[in-house]
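Notes follow the structure.
Here's a slice of the assembly, chains where they normally sit.
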Amino acid sequence: MIKVGIAGASGYTGLELIRLSVNHPEIELSVLTSETYKGKPISDVFPSLNGIVDIELQSLNSEILKACDVVFLALPHTAGMDILPQLLGSGCKVIDLSADYRLNDAEAYPEWYSLTHTHPELLSQAVYGLPELHRQKIKTAQVIANPGCYPTSVILALAPLMNTDWVDLNSIISDSKSGVSGAGRKPSLATQYTEVNEGLSPYGLAGHRHTPEMEQELSSLAGKPIKISFSPHLIPMSRGMLSTVYINLKKKFCDDDLIQHYQKFYRDEYFVRVLGKDKFANSHSVAGSNFCDIGIKIDERVNRLVLTSSLDNLIKGASGQAIQNMNIMLGFEEKTGLQSPALFP
Amino acid sequence: MIKVGIAGASGYTGLELIRLSVNHPEIELSVLTSETYKGKPISDVFPSLNGIVDIELQSLNSEILKACDVVFLALPHTAGMDILPQLLGSGCKVIDLSADYRLNDAEAYPEWYSLTHTHPELLSQAVYGLPELHRQKIKTAQVIANPGCYPTSVILALAPLMNTDWVDLNSIISDSKSGVSGAGRKPSLATQYTEVNEGLSPYGLAGHRHTPEMEQELSSLAGKPIKISFSPHLIPMSRGMLSTVYINLKKKFCDDDLIQHYQKFYRDEYFVRVLGKDKFANSHSVAGSNFCDIGIKIDERVNRLVLTSSLDNLIKGASGQAIQNMNIMLGFEEKTGLQSPALFP
């Protein structure tokens, strides 16, 4: 059995990693860390785990993590930036769910995250863990920068178009909507029940930190620099994410042309489902699963493509994708532990 | 006291008209109709009205409505199309909350509503009841076509830009999100609690019926034909609506330039609130009130304007705007009965 460590086990992505691990036949949980709850069993923090996983939480410490085969860093941004190099030195495979190693360009960190990266030399070593684009590199990687939830939804929606000459690459807009769990478990006024329920809140318009991550991958696919408008919105629901992506078409297509193109592009991708004509992606169909659904619709009156892309922000947008990356790195069947359909209703 | 009749009193816009009427000092409810519940007091249908409004519901009948000074038609689309002309003949003022008389062009009905209009001759007589644009005409109108909720949010967001040369009129996209009450009270699978809760659903992309209504008003303001992309989404909440509207800028502005322009444009409009720099419209600030909030933000990296426009779909998006129109038609202070701030949380 593969020994797994999770740093930051008492957050939501930590819990989701644990839940998925319980359903995974090839791994065993070995170390769980939490600063807030150290010394307590994880099942005190999350009573859903009672009798299933009762491991005691430890303080974060690279020494104890080094004994693991794989370590997931499910920490707030920057909290694991200096831990990661220590783990690499010991031969652990590391999957970092934060943004710390996602951007190739160290200069982007001061601009978008207001910080100086402490290990810029490792940025080129970290593989951006979107299996549908980078599977070959993931296979042999030692460190994975696990993608953000918004970027996963947007990049998968646009990838099949990026190296065609069918679209106006200056016209990309992603209007994205997310459930609240993406904000993590730390209490704040903005995510209090009463502040979210029955409300619709745009935030971070024209400046959200996930923008450079999307632009990095889209530019790489297109072979030239791409800038997009990205508008996140907070929605009164716990899980699920939907990106409605707009891009102008440069010639006439019918829906079926593009649907076939997408189906062909993703034909070997189990976790990406291209929907049929006049179907739109819906978060219900994916919440609780590792799927990303993509709907394709041309607004013919204005010759603009409207893509809908949905996923579970904690699974395909975080912990499920992390497990998928682990499966690839360790040579397991990629779907292992990830086959459950969405939980609905 | 002005005698008021409401046709379709047992729907949500009907109930909201009643609730607002209770708070209005100049009017009295005289006739309430409902086919489903005729013979019952309205307070049997909506126990919230117990002891406040217990009027018996009657079957819809133009004769009984004619005795009213003002009649609100809060009926499903087409149900009142032939009632309205009968009421006009008797001298009633009529405010129609349906789409039946909103479009000037009779030819648009077969295209967007799959029906032939039975009274095309009246379309020019009906005034589109958006007071911020058509107040003078509303004052003397006998029949008001009360705007749809989505159009109100989108038109108010864009109106100040339409006759400038600052924007690319071919680039307009409105990504709109609505609570469920906009779908009315008739049971359907799509609006069952379990089908909506914890879900995010786009619908009617590239073909929603509110599109021509928006285009009609925007084209009129711009003085030339305008086509937009309109993408509605169903959100798990009961009330409230947000439109995030995108339009490309043709020259460089800073946020404050446009904010000042909007504030000047709406300086005499009590119910339109232009937000300050880096503030985005949020449905919480308007739900339960007749306000429309508009936020202004330039995405400078791509020189695109991102507008946020929020309102309560049942108030400024329906019944509150109808009362506002009535106030104007009858010479009351426009705010009468509409001054309550939003209910939060």
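As written, the chains take the letters A and B, and residue 1 is the first residue of each chain.
The rule we apply is simple: contacts are C-beta pairs under 8 Å (C-beta built on N, C-alpha and C of every residue); 3 or more make two chains touch, one makes a residue touch a chain.
Source: prediction; values computed, not measured.
Student: In this structure file, how many copies does the full complex comprise, given 2 in place?
Tutor: 4
Quick note on the criterion: only the chains that are shown with their structure count from here on.
Student: How many Å are there between the centre of chain A and the centre of chain B, using C-alpha atoms for each centre?
Tutor: Distance between chain centres, rounded to whole Å: 38 Å.
Student: Can you list the residues on chain B that touch chain A in the complex?
Tutor: Residues 170-171, 173, 175, 177, 179, 194-195, 197-203, 205-206, 227-229, 231, 233, 235-242, 244, 246, 280-284, 287, 295, 297-302, 304, 306, 308, 310, 345.
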